[in-house]
Structures are given as structure tokens and as C-alpha cells.
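Yeah, one chain of the complex is gone here, protein chain that is, but the others are all in their spots.
Letters A and B mark the chains as written, and numbering starts fresh at 1 in each.
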Amino acid sequence: MIPAAFDYHRPTDMAGVIALLQEHGDDARVMAGGHSLIPMMKLRMADVPHLIDLQSVSGLGGISIGSENIRIGAMVTQTDIIADDALAKGAPILREAALQIADPQVRNMGTVGGNVANGDPGNDMPGLMQCLDATFSLIGPDGVRDVPARDFYEAAYMTARTDEEVLTAVTIPLPAGGYAYEKQKRKIGDYATAAAAVQIVRDGNICTAASIAMTNLSDTPIYSEAAGAALVGTSVDDAALAAAADAMQGDIDPSEDNRGPVAFKKHVAGVIVRRAITRAWSRA
Amino acid sequence: MKDEVTRDERVANLKGMGCSRKRVEDARFTQGKGNYVDDIKLDGMLFGDFVRTPYAHARIVSINTEEALKVPGVLAVLTAADLEPLGLHWMPTLAGDKQMVLADGKVLFQGQEVAFVVAEDRYAAADGIELVEVEYEELPVIVDPFEALQSDVVLREDLVGEGGTLPDGAHGPRKHHNHIFRWEAGDRDPTAQVIAEAEVVAEESMYYHRTHPCPLETCGCVASMDKVNGKLTLWGTFQAPHAIRTVVSLISGIEEHNIRVISPDIGGGFGNKVGAYPGYVCSVVASIVTGKPVKWIEDRMDNLMTTAFARDYHMTGKIAATREGKITGLQCHVTADHGGFDACADPTKFPAGFMNICTGSYDIPTAYLEVDGVYTNKAPGGVSYRCSFRVTEAVYFIERMIEVLAIELNMDAAELRRINFIKKEQFPYTAALGWEYDSGDYHTAWDKALKAVDYEGLRAEQAQRVADFKAGKTRSLMGIGLSFFTEIVGAGPVKNCDILGLGMFDSCEIRIHPTGSAIARLGTISQGQGHATTFAQILASEIGLPADSITIEEGDTDTAPYGLGTYGSRSTPVAGAATAMAGRKIRAKAQMIAAYLLEVHDNDVEFDVDRFVVKGAPEKFKTMKEIAFAAYNQAIPGIEPGLEAVSYYDPPNMTYPFGAYVCVMDIDVDTGVPDIRRFYALDDCGTRINPMIIEGQVHGGLTEALAVSLGQEIAYDDMGNVKTGTLMDFFLPTAWEVPNYETDHTVTPSPHHPIGAKGVGESPHVGGVPCFSNAVQDAFRPFGNRHTNMPHDHWRIWKTAHDLGLHD
Partner (left out) sequence: MSDKIHIKMTVNGKPEEFLAEPRELLIYTLRERLNITGPHIGCETSHCGACTVTIGGKSVKACTMFVAQADGADITTIEGIGGPDDLHPLQTAFKEHHGLQCGYCTPGMITRAAALLEENPNPTEEEIRFGMAGNLCRCTGYQNIVKSILAAAAEINASKEAAQ
């Protein structure tokens, strides 16, 4: 498995990245950790004449936790997410999810930016970011713009990011309440058969807010507004769980693959979302 | 004179049989100094790689290599047209069929080799492959063997005569153009009669899916033709280096003494590396053409898609019994999917391997087996993936039929096994399908296993779980998987076992050095089994020199005696026996030398651990070390100088290891996720040479069994595309998915083996697969499950639950 030849660029600032993207257009791709792109290049399923490595670009790292938001630089790795104790306090669902991504070596290379920007329906961070109502910062020739994660994904590998833009950071409103990231997979290193990200706010015995997103159950991550809405105002009892799962089913559209046929995936999605809600509720 | 060390200490110093000697191989492996084939780097070495077809069945209209040859660094592109003048565009398979080396007019499976690009480095080769233009004309694809036997589509035109006649195949008449062979064992009519008259008959069809051995190191080789001296050296991942040398000589015309085959360290084999592959032939040709060494190494997709699948057996059985559960007869029919070429690695007379061990551990008076081999548009292979030839299939079949019969009889499956076991006093036991089992004590092993796991307690717990499930208190079920297997390994007696006409004996040659150390060479080749450690232990016990003073060498055909290699758990039963026998020849000569030195008659000295002592006068002795030196510096009348021996061992029979396994599994009914709570494995491999290594073999074999039964498959779509071509989809469990195993043993030596050893490497796989599968199936038995096919991955387990109405 040998990739086709390419020119390699390692710019040190974002202006340099943008200039390269403008110069080479479709022929250029930016790369963070490379663990999605390199296998595709090795299988010659991605043709990248100009590879722009982001590792030396300043300003793409760091996790900062403010009073209202968390900002995570695009080059922050899954390992960084897991290791950050303040982040684990502020948004514990991130560590819980990151631990369920790939394996230790891959998490050392895999970045948040790469995971969310690639548009691979199997990636876990996009659904998670939709659940958390994150905003993605994109920089391009025309400057900076923010796109909500819930509006970012259009189809498999198709996102709101244009070819000349780079995703630089993810901003997450500080989450409240209980959380859970529940993922069924065949083994460590696998994509989800079904995964659910849930954040839930509880006042006494009543749910006051709930956010639910599903992974690998459509060609994009699925933020199921209806599933969250089905929980609000309830005590998250069996009826509410059933209503939320039903609402979620209306939003997903899984396809058959080696993990199983559609009926199985839908069923498991229902089980997983119930378990995630139950666990999040118990933590709320 | 008094000994300074006790006899026990002298025994311990030898590190002979029975001790957990640490492995001598480990120093280099743990320091990154192993020497695997891809580590070989020769001056001017070129790289070869294949253009492979994306289509499973197509005619080749044209191949254009012009653009590829323009890539800087690309030196040659070989196609069938280039090989044809040499007669090398096809090659013989181990199963009596022939196989295309490079596509000759058509392709028969996805990934088949079409052209071989030879370049200065692997990058240029890869770029060249991209530019070879092949025009295909697609043909109808058949991936189902039952469809193949009905279809007008001819897969192998080369096997159809004029006017559509069907010449006989290597194993007799063929009944259809896509049929390869029919093979029978046992008595057809008497078995049919027993079944017709039986009080109870259980019938079941099962599919043992297609999978792959997938060693972590793929297959590969380096061919180096020295044109000056006319010598070809071929390094490769060969489980049978001598057989490869003979095959290369036969198909290339190079005289065998001018070919040196070397198997360096091998990164796991599991059956994948027994056969001969187009890559080997093309590398040799490319080296001859270019005059330079040529390396070919498969990538993982090549490996999974093209070299050596395992299983793909569609099995239908009928088992007859009395109402009390005494089995009276067994019938089995197999439709065997062999893919585009019959490249099974079986002894010549056994086109379905030892599938006729399918009466298992049970005293079944009447049986009949019939196997039909069929061509389809899938990769060739049919190798023994961590088992003796087709024994996993046989054991899976009988261990499922037993469970199904237990359901039919409404009986406990452990008890049903017990009342049908061959009894200890019946050994040697001749089974209805012909094999003579050497030794066994099944009842003792079974009772020990059931007691160890508290079988009664487990069943009570399971009953409670079922009650809780029905009451809505849990969504988890509990399965108790049982399996009692008898392996048939150590192929084999030359009178009925050969590969390409080469008898399946094995060999050992020993040279004792003057200072009392030694080197022994064998015809086998370790792929992780630790031969350098264990064969030295056998010798240490046989010749009384410390194992640490004995080097074991394998894999170089210029130095090692001829042998048939390592697979089918044959190393210990055959080469291990040769080692012991060669050691005994050394000892016999040493006895004469000792007698001479001690000035007594030969019969007046006897062997004691590490020396010969004068009978009745233990203070008079000569150590083996002293004797070794004497062999080189004394002129002893009537005895040649030196101390060497060689033994070629033709085993009188196969060996029959057995074991009792129990698996306890919890199953999440809603997601189909299994959780292996406990796995107990009792193995009886006869005399135990190195318990540490045996235990390691059991852990590894069970883990491969877990993989095969719970998810590992080579799956095709209707177009013949491989759906599981990378390790994302081809299930190899990580440390996270694998449990800790409890190991146990009994010891029933083989009566015909010089040291009583039977072999163990494959037992855990053979016994493990049905055990895991039975655990899954047993969990659903209380709800009406009878049989579901492997692999029991999440969705199939879920489907079992779903079909039983457990999600309603």
C-alpha cells in the first residue's frame, strides 16, 4: 500500500496555509494527524498532489476553558482531550467519548479538528459536537467565519467547509447537567455500530433540557432535536425514554454494512440511546 | 567418589522434558533482532508486486504495459504471455489441480494475479501497477457452490473436454463442469438403514463460514538467482521449505541441488504459509530474467483476498440414537467451496482432509461421509487454519450434532456426551470412518472439567437467569458452551499420507561436538511454536546433555535433513519422534564408548540422566560430556570416530490429542454483545514437553477460536467482491476483547510415539470454536434455538434473539 507521489508543505502560519490552498485549489489537502487521510492515500482512494501538514502552524493548539465556553484548537489530539483534567471537569463527555475512539496510538495522532472536519460519518466527534451545540471556526481567504456543528454536515465527506478553508477551532458552550457517550462497536478500533451522545439537565425530578446526537447511523451525524424535546418536561421514565427513542428513529437513516443490516442498526440505536439517556440522567 | 550434585539436580540441570524452560528464541525477538523475510536486504535487490483484477470473473481482452514501463525505476512487467514459453503460466496445486500463476485469458476471483511489475523500489512498483492497463470483459459471477453445481456458466474451461465432456479430476469422476470431486468414507447403505430404523434422528444443516489464518506477518519471499554459479536461493515464509524446494525444481526445471530454500523467522503461519503462491514463482522468474534478487511481500489486503482461505464447508448431518441417548449412526454430507482452483493443502489421498474424524470422541458404530468439492469465483485455498486437515470442520460438525441431538432428546448435552464417549478400555479404537485412535481417557477428562467449573451450579444459575429473563428482571442470558474434541494430528504414516508424492515422514540430524555440546537440525520450521526450545528439551532427556548446550536449527534446505515442515500439529508427533529416535542412536553409540572407557561389556552399563554407569556400581560412570570427547580423541576398536546420528521417522499412526472445554458467556439480548465470563480448557496432549509453551499454545489457539466463532470471516458480495479485506472488518480481537483462560490437563501418552507426545498447537482452536459457538447457542436453547451459523457477531446473535421473539 504505497500512496501516489505528492508535494509536501509544512507552513508555519495560517496565511501560508491559505495561500497554498488558493494556489493549488482542488489539488491540495490539509492534514492534521493524518489517520483518516493517509490510509485513503495508501489505498489510492484519495489523490492529493499537494499535502499541507498543519503540525507547525501556530495557533491551532490548546484547550481553554472560559466562564461560558470551551475552546479547543483543531490540532488538539484525542490523547490531549483525555489527559486534560480541567476539561474532564468542565465537559466530561469529551473524555468519555475520546476514550472510545480508536486505540492509544491512533488517539496520539488523531485530532479534534481532523475528526470533525473530515465529514466521515464513522467519526465520533461530529455527533458529539452537535450534541454539545459546538461552533466550528473556519478561516479562509475571506477571513474567519463560524458555523454551528449542527449545520456543518451535508453528506458523507461533504461539509460546509469550502476547499479553501481550514477548520481552526471548536467552541463549545459549557455543558450543564448529566452526560453520556454510549457506543457499540465490534472491537477496539472499530467505528460505531451505533453511538449516542447525550447531555441532560435535571431540575428535581424533571428534565429541563436535553440534547441528543447519534453517530454512524446516517451519512452525517444526526442531531435529533425531537429526541431531546421528547424528554423535556418528563421525569425520564419509561414512556419518555420510548418517546425519545422513537423520535430518534425518525431522524436516522442507517445503511447496511459489515456491522449488520438496517433493522439491526435501528434496533441497537434505540437500545444505545436509551442507555445513554439513562446514564446521563443518573449523572444529572 | 561421591557426586557433588544430587540426581535430582542433575535432572534439573538438563532442562529436559517436562520443565517450563524459558525460550531461547526470545532474546532476539524482544530486542528487535528477529530475521523475517522482509528484513532481508540484498545488493541490487528489486521489488515485485502484482496488478490484480477487481473483477471476480472476467475475460482478459488485453493487457497494455507500455505506460507502466515508462515509470522511472520500473524494469519489467511480466504477464502470462511471458511465462508461457517457460511453461510457468500455470502451476500445480497441492490438491492435484493446477492454478494460474498469472491470469491466462481470464480471471476467476477478485484479487487474482494479472501481471507482475518489477521495479527498483516498492514505490516505482506501486506507480507501475497503477499504469498497467487491463481491459476486462465481465462474466457472470458465481459465489454460491450450490448455484455453481446448477449453473451453465463454466468456470474452468480448461477442465472441460471437447463437446463438453468432463475428464476425471485428480480424485475421480466429476458430475458437473463446476464439480471438483466426490469423496466418500464409511458405509452408505448400512448408515442409511440405521438412520431409517432409529428411535430418534436429529438432522441439521450448518455452514462453517470462510475465514483466513491471517498471521501478523503476510506471505513473501526473496528470490536470488546466481547466474555465475547457477544457484537459486529462495528465502520465504514457508511452513514446508523442503517441499517448496521440490516444487520449485519440478516446475522450473532447475535441478534440486541447485536450489536452496531458506525459511527465516516466520511471523506466524497458522496454515497460511503451507502452499505455493504465484508470488514465489514470479519472483523466481523475475530474478532469472533480471539477474538480480527480487523481493515480493504481500500487503494485508492481498493476503486476506488471495492467499489461503480456510473452511467454507456447507455441512448437513443426520445423527441417530436410541431414546436413552446411545448414538447408533451418523451421516454427513459436505458441499465444499474451493474457489477458483482447488489449492487445498491436504495429503494427496484426502481431498477433504481428515473430515472423516467427524465421529468425534464418540463410539458411533455406523457412519457415512460424503464430500463434494465445487469451484466458485472465490479465492483458492482451503488450508488448515490452526488445525490438522479439515479437523476444525469435523469437530465443529460433531459437537453441534451432539447439541442438536441433546435438544431432540431433551437431554443434558454433557450427559449425552458422557454416555457416548469411547471408553478407556476400547483404545486403540477403530472408528466407523476408518481411523484408529491411539489412546484416550475421555471420561476422566470430562469429569474433571465439569467438576472444575461446577457444572451443576452453572446449570442452576442458568435456569435462574432464564426465569429472571422471563420475569422481566434481566435482559441478559447465560450460555454454557461445552465441547469435547478429539484431534487427529501428526500426518503422517507414509503408507497413506503424502503431499505431491512426498511421504509425510520427518527428520532429525544430530551432531555432538567434542566438548559435549550439540547441534540438531530438523525438517520442520517453527513459526512461533518454540522448536529451538522444546526439541532441545527432548534431546536433553534422551542424550543427557543440557538443553542449553544444544542448538536447534531448522529451515535451511542446504543443511537440514528432508522433512515435510510444520503444520497440522505434526512437528512434535513426527519430527519430535525423529528427534528422540536420533537421540537414541547417539545414546546407543555412547553406550559402547562408555563401556570401552569403563572396560566393561556394553550390556554392563546403563544410562542414568546424563551418564552411563556400570550396573551395580554407580560410582563407576562416564558422563555424556566425557563420552563426547572420547568419541573424538580415542581410537576405539570397531567404532567410528565422531558422535552423530540421523533419523527419518515414519510414524506408524497419527496421534489423537483430546480435550474438554467449557465456556460461560453472558449475552446482551438487545444488542447481541457477548461477554465471555469464563473459559476452562483441559487438554490432553500426551506427554508434556514444556508446560509453559503448551499453556501459551492453548491461550493463542483459544483466542483464534474466539475470533473465528464470534466474528472473523471472509465475506463476499454477490459480485464476488471481498467485503472484509482489511483489519477494520476482518475481526482480530485485541487484548480488550479477550478473556483470561483457565488451563488444565490430563496426561494420556500416545502408545506408539517414542516419548508419548501427541501435539497441542491446534487442539485449542479445534476444540475452542465449537465451545464458543455452543455457548452462544446454549444461551438461546431454552427459547427454542436449535442451530444458528457462525460467526456469531453482534448482529447475528441479535438476529437469533430477534427470530426467537425475544425483542417483542
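Assume contacts are C-beta pairs under 8 Å (C-beta built on N, C-alpha and C of every residue); 3 or more make two chains touch, one makes a residue touch a chain.
All values reported here derive from a predicted model rather than from experimental measurement.
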**Prompt:** The chain left out here touches which displayed chains?
**Reply:** A, B
**Fill in**
Touch with the missing chain holds, among B:23, B:57, B:338 or B:417, for B:23
**Request:** Would you mind spotting which of B:72, B:85, B:164 or B:805 touches the chain that isn't drawn?
**Result:** B:72
**Fill in**
subunit A residues touching the chain left out here are 1-8, 10, 34-35, 38-39, 41-42, 51, 53, 55, 79, 102-106, 108-109, 188-189
**Request:** Considering the whole complex rather than only what is displayed, give the residues of subunit B touching the chain that is not shown.
**Result:** 22-23, 25-34, 36, 38-39, 41, 72, 122-124, 127, 214-217, 265-268, 270, 297, 299-300, 527-530, 692-693, 695-697, 699-704, 726-728, 732, 734-736, 738, 740-741
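Here is the rule we use: only the chains that are shown with their structure count from here on.
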**Prompt:** So in the complex, which bits of subunit A are touching subunit B?
**Reply:** 1-2, 4-5, 44, 103, 184, 186-191, 193, 258-261, 263-264, 267-268, 271-272
**Item:** Touch list for subunit B against partner subunit A, complex
**Value:** 122-123, 125-127, 130, 299-301, 670-673, 711, 715, 723-724, 727-729, 731, 733-734, 736-737, 793-795, 798-799, 802, 807
